[in-house]
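Only a single protein chain was left out; the remaining protein chains are all shown in position.
Going in written order, the chains are labelled A and B, and every chain counts its residues from 1.
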Amino acid sequence: MLNKDGIISLAELAPLIPSESRLKKGPVAMAECIQDIPCDPCVLACPRHAITMKAGITDQPHLDQAVCNGCTLCVASCPGLAIFVVNMAHAPRSATVTLPYEMLPVPKEGEVVAALDRSGKTVCEAKVLKVMKSKVYDRTLTITIEIPKDLAMSVRAIRAGVKVGRK
Amino acid sequence: MSRKSEVFVVGGGPAGLSAAIVAAKLGARVLLVDDNPMLGGQLVKQTHRFFGSSARDAGIRGISIAEKLRMEAQAIKKNLVVQLNTSAVGFYGEGEAGILTPERYEKVTYERVIVGTGAVENSLNFENNDLPGIYGAGAVQTLMNVHGIRPGKRILMVGSGNIGLIVSYQLLQAGVEVVGVVEAMPTIGGYLVHASKIRRLGIPIMTGHTIVSANGDLGVTGATLCQLDEKYQRVPNTEFEIICDCICLAVGLSPLIELFQQASCKMVFVPELGGLVPLQDGNMRTSNPRVYVAGDASGIEEATTAILGGRIAGARAFESLHGPSSDAQKIVDDAAGELKSLRSGSTGNRIRWGRERVTQEIASC
Partner (left out) sequence: MNLRIEEHPILVFKKGRKVSFTFGGKKLEGFEGEPIAAALHAAGIRLLRHSPHKDRPRGFFCAIGRCSSCMMEVNGAVNTMTCITPLADGMTVNMQKGHGVIEP
């Protein structure tokens, strides 16, 4: 349970997971933000206006999967670091996850890092495909990693600069 | 030596600084004192990006908000005098205060005072809670984010409110291992996105647990924890030790209210706001018409609401001296609107309830 241990449960996660058909089409965002907190930068960050808040600033973000094209601009905009972009159509066996990163060391593109699940457990190794820095993101990096497809809904963090053991 | 000011502002954090900027820009002669060497209050330690409305500072790091406010204050060429390294040590009679600068003790006379003294960190009772290596969360932030020194190598965080969660994240950024977050309540106190972002980096969050003792002779070498039942009683035989060299206490804040008491402001105890706070009329004016309040001193909340409350206090203090002003009214209307939206929704329940008590009761006082 999210409010007991900080790990979003499968039941809590279910409504956030994009539909099978949408996942097949390519990258799509997942805002893992299920609490009414006063925060709205993601709404403004989306150039396609796919994220809305109906009941004002303390509403949860509602993502229109049909409008979202997985551009990843929302990822670094979220002060709660709770938005991820998942691309299940990346390759036959692998998927990509784009996540925010504010730690050291900063991995290089092509580097292999540890991929962690929502509990912080290393579940596999991940290849860093892209490291995006931008003044707009204000020192929050947006990193895209490649991981096995079956772990795309589990991996939500990386640890760089450590030796990664095989799964 | 005596100084004259129309509006005397105590505290250069987000609340006091915003109040001083607004009052000075509207045309009041303002003296601002702060006991730190730098303006910005606790914002100077906040490396994380703030929540809130994109219309005001959301997504911006606390350190950048402090910088923005400092620049705004510096750009004010007249009406605003800032005196750093200076404490307001007492209120005497009507419209008189004593300040202690690094050089001397001085008298300040004022027409209105805005008190934005902020808050002090709470401590917690447990065995050995005075050992070296046990620090308040604010102290950890000061050491780490202002002076660039890690508090230790392995740290235990006590308290899962937003401060406990955010400081745990900042500790990871500074390269410190966080061995866990202990929380007496059955559920996490702070925003769940903050909890998730440290959990996924491997920090366990132990709800329904408490710290029994700090261990060590001359400094912390570990901590003994145990489970709590639903009545917050220790569950026998559940003690276990965690090895750590530091314990960080993030167990809440209490408003700093001595100056209100000296000014005979009516006070009310509101647990939702952190304890004893001055009654105020909804425009930040206390029961002493010379005295206004802003920021955490008016009730523990956070920096964005402190800024907004400060803007209201600054505008209303100006109006009370110079008469109604449409510019001041606009500042108040805008800030009040923003506050309302920030405090809406289920996470704002406690604050709304607390604020209503503080402002309702003044009508009868």
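Just so we're on the same page, a contact is a pair of C-beta atoms (placed from the backbone, for glycine too) under 8 Å apart; a residue touches a chain by one contact, two chains touch by 3 or more.
Nothing here was measured: the structure is a model prediction, and the numbers come from that model.
A.B. asks: Out of A:Met103, A:Leu129 or A:Leu151, which residue would touch the omitted chain in the full complex?
C.D. replies: Candidates A:Met103, A:Leu129 or A:Leu151; residue touching the omitted chain: A:Met103.
A.B. asks: Check the options B:Val120, B:Met185, B:Leu276 or B:Leu321 and report the residue that touches the missing chain.
C.D. replies: Answering carefully, the residue with contact to the hidden chain is B:Val120.
A.B. asks: What residues on chain A make contact with the chain left out of this view?
C.D. replies: Counting over the whole complex, chain A touches the hidden chain at residues 102-104, 106, 139.
A.B. asks: Where does chain B touch the missing chain, residue by residue?
C.D. replies: Contacting residues on chain B, toward the hidden partner: 35-36, 47, 61, 63, 120-121, 130-136, 138-140, 142-145, 147-153, 173-175, 217-219.
One rule holds for everything that comes next: only the chains that are shown with their structure count from here on.
A.B. asks: Just how far, in Å, is the C-alpha centre of chain B from the one of chain A?
C.D. replies: Computed from C-alpha means, the inter-chain centre distance equals 32 Å.
A.B. asks: In the complex of these two chains, what residues of chain B are touching chain A?
C.D. replies: Residues of chain B touching chain A: 48-54, 58-61, 64, 172-173, 175, 186-188, 191-205, 207, 341-348.
A.B. asks: Which residues of chain A touch chain B in the complex?
C.D. replies: 2-8, 32-41, 43-44, 55-59, 77-82, 102-104, 116-121, 138-140, 156-157, 159
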